[in-house]
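In this view, the complex is presented without one of its protein chains, the others remaining in place.
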Amino acid sequence: MSAVVFFIAAIGAIAGAIGVVALRNPFYSVLALVGHLLSLAALFLLLRAEFIAAAQVVVYAGAVMVLYLFVVSYIGGGAHQLTPGGSNLRLVAGGAVLALFAELAIAVLGSGLKAIDSDGAPYVSGFGSPAAIGESLLTKFLFPFEVASLLLLVAAVGAVVLARRRKGTTLDDAERDAAHYITPRSLFSGTMAEAVGAIRDPAEPPVGVTDENERSGW
Amino acid sequence: MSTTTWAWLVLLFPLLGATVNGLGYKKLSRGGAGAIGTAAIGLAFVCAVGALISLQGHDAEHRALVSSLWDYAVTGDSGVDAKLSILVDPLSVYMILVVTGVSTLIHLYSVSYMRGDHGYSRYFAYLNFFVFSMLVLVLGGNFLVLIVGWAFVGAASYLLISFWYRRGTATRAGIKAFVINVVGDVGLVLGTFFILRHSGTLDFLGTFRAVEGGAFAGHQGSLTAGCLLLLVGAFAKSAQIPLHTWLPDAMEGPTPVSSLIHAATMVTAGVYLIARMHPLFEQAPAAADTAAIVGCVTLLVAGTIALTMTDIKRVIAYSTMSQIGYMIMAVGAGGYVAGLFHLMTHAFFKALLFMAAGSIIGAMAGGQSLEKMSGFRRAMPFTFGCFVVGGLALSGVPPFSGFFSKDEILAFVGSRGGWFDALYVLGYVGAFLTAVYTFRMIFRAFLGEPCAEAKELEHGHLAHAEVHTNPANGEVEDTDVGFPGPEHTIAERALPMKVAMSLLAFGATFAGLLQIPFVDHVVTNFLEPTFADSKWIEQEPSNGLVTFGLIIGTVIALSGIALAHRIWVAKPGSAAAWQARFKPAYTLFVNKWYFDELIDLVVVRPFAAFGNFSRRTFERVVVEGTLIGGTTSVVRAGSSAVRAIQTGFLRYYAALLLLGGAAVVLYFLIAAS
Partner (left out) sequence: MSIAWYLVVSALIFCIGAGGVLVRRNPLVILLCLELMLNATNLALIAFARMHGNSDGQIFALIIMVVAACEVTVGLGLIVAIFRRRLPIDVDELRELQG
């Protein structure tokens, strides 16, 4: 019975993952991810992590993805192609990903860890329950817990700061047409290009020429 | 107070004077700098006298006292023992008395002479530094201190020759002097090394003991080489041929500087060196004989050149070169006492002559040419008197001091016998030339029809130059710092100058009384403890030779003066006639025997060519092109290759990250299997 649930959940997760990557419209990608997250929650349940599964559904799929949906709605789908140029990158990407998956699979399947082949260690009842998680959080992992709350605060403040409107920072249409995508920097403002000598002041003489007329000798 | 304490004080006061004047040159008043400088040397002279009295209190065997202030680098038994030590013995006390005594008088003279100059405090700082360096040189107790003093003296000489640093001629002369002195320094250091190899110690007394104990028994070559290299140093410092070309150019410095450094003290350092190293030279007769021959050649060549010079300071400079030739000949032949006695009398009369020359140059408002000077006798009687006293002493007319010292040298050289007889004869030829050129200078400048400046001065009006010019090449200059000041002084109007010159005239006249043949031997007795180990100390010329020398010396001197009188006073046009008759000789002499051109051809041009080659080829192609250009282009290429990774594409970076991650996992996978 658990094997069936496992396979259904696993296939759902993988299908969702592929959907995120492959779907054109970012809106559909978000929905695919939601599906993926729900499948993952099922997998967590199979692994006896009830609280985590619930948190996944409520927080991740429920809050974070909703946030995502808002932003995607705001920004719009766009009509970008997958990768118009850069097929080299596609090849490299594919190659790297396949290599990585192969290595990880070998690592997992060829590992000497006996426990991987088992169903898991015997566990006390209450394993994975909110009580157990809560007790761990407040005793053994108190410090990460506090730091995580600080991190949340920072993220909240950061989001507000990043997204607020400031005077003069948004371009209207006339300026947008005039603005370059890559804004050129003014000369001598310290770009890397200047530092390595790709751009130089035309008034300076080129390097390596000495004045032939300089007086020498006695 | 012990003798060595007196000696340390002798060193301390000029150093203090130099430091105070040097650091406070902006704040000290004119008079202050001069007073501090003169007082410093005066105190040093007092301490030198104290050292003398204290030294004579020891008995004769124990008159070589060494005092060391600090061990700089002492290694084991037979190795380098570099200490800051001084050796106080009759020779060094003699030298410090001469140096501090004459220096005090020259400082006193400079107080008036340099009155108008804007670099007054700097001048006294440099002059005190020079005296300090010279004292370090003569008081040094080991080769290290000697070399340090030698180098400092060269540096002080450079600073003072190019004192009027905005004059191109002066700075070039300073550089020339310094470069030639450095050649001598190299010789000195190499000579020290050759001696150190087998003596095992840098200390003088230790070295002399080792030499006498036979440390060089199988290494005669090393000893001779070492002594010859020491001679290179001596010749450079004392302006002997072939390293003499800097001395006439050194007359670019102020006249008191010429008087102190290039007459009385620095140029005698070579004589002191040979006298101090006499145990070494006596075991290396080749080197000693070389010294004697070079001294003789120099005295003749310099004498002939002095006959033709028209710049009054250059006449006196070549005269110095010639007289030092006498001293070198003496100490090379073994007549140390004679040479050192002449050193003292020469210091007196040569300093006096330079001071008097400074006075007449002041009367000419800075002009130095004998062709423009004449008839100053009535206008400047005191200066004339000093010139005559100095000239008589220089020519060797009895009873002036130069007569006794020069004849003692020649008598000793004659008593050596063998080929030294040639040197003896040539020495008298040189004495004749000395008398002629000295009185040529005096008669031309003081006798005859008074020139315009002299006439003005007779009416009480000191000549003043409207436009200040460089006497050497006529370039126009101003009177701000770096050039001579606007005022010129003459001895008749400045009491310090008169006092200094009078004291020197007294010394030039009466110093001979210290060592009259057959009568007294004050100098010999005083210096005896130092030279007791010399094999020549017992050698005395026979009475007949001495008497003959006295008579012939007088005759030659007086006939030289008479000849000079005939040519330049009695028959005024005959100088031109003589010049025409001896045209080739005259040309040779007036071009200074073409030594400058020879050195230019043999030394300067090859070095300059090598330098140019180095700059054009090696420096440009190898260093700038390959080494510097090469490394920079390698770095630039490397960095532009690396720069290609910074594309700005996010996905590219992510791909690199992933590839890297995959590689790491692969590594761990392989490592674990």
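By written order: A and B. Residues from 1 in each chain.
In this section, contacts are C-beta pairs under 8 Å (C-beta built on N, C-alpha and C of every residue); 3 or more make two chains touch, one makes a residue touch a chain.
Owing to the predicted nature of the structure, the values given are computational and were not obtained by experimental measurement.
Within the complete assembly, residues 643, 645-651, 654-655, 658 of chain B touch the chain that is not shown. Interface with the hidden chain, as seen from chain A, comprises residues 2-3, 6, 10, 13-14, 17-18, 20-21, 26, 29-30, 33, 36-37, 40, 43-44, 46-49, 51-52, 55-56, 59-60, 63-64, 67-68, 71-72, 74-75, 78, 80, 82-83, 86, 89-90, 92-94, 96-98, 100-101, 104-105, 108-109, 115-123, 127-128, 132-133, 136-137, 140-141, 144-145, 148, 151-152, 154-156, 158-163, 165, 169-171, 173, 176, 179, 181-183, 192-193, 196.
One rule holds for everything that comes next: only the chains that are shown with their structure count from here on.
Residues of chain B touching chain A in their complex: 604, 608, 611-612, 615, 620, 624, 629, 636, 639-640, 643, 646, 651-652, 655, 658-659, 661-662, 665-666, 669, 673. Those residues of chain A that touch chain B in the complex are listed here as 86, 89, 92-93, 96-97, 99-100, 103-104, 106-107, 110, 192, 196-197, 208, 210, 216-218.
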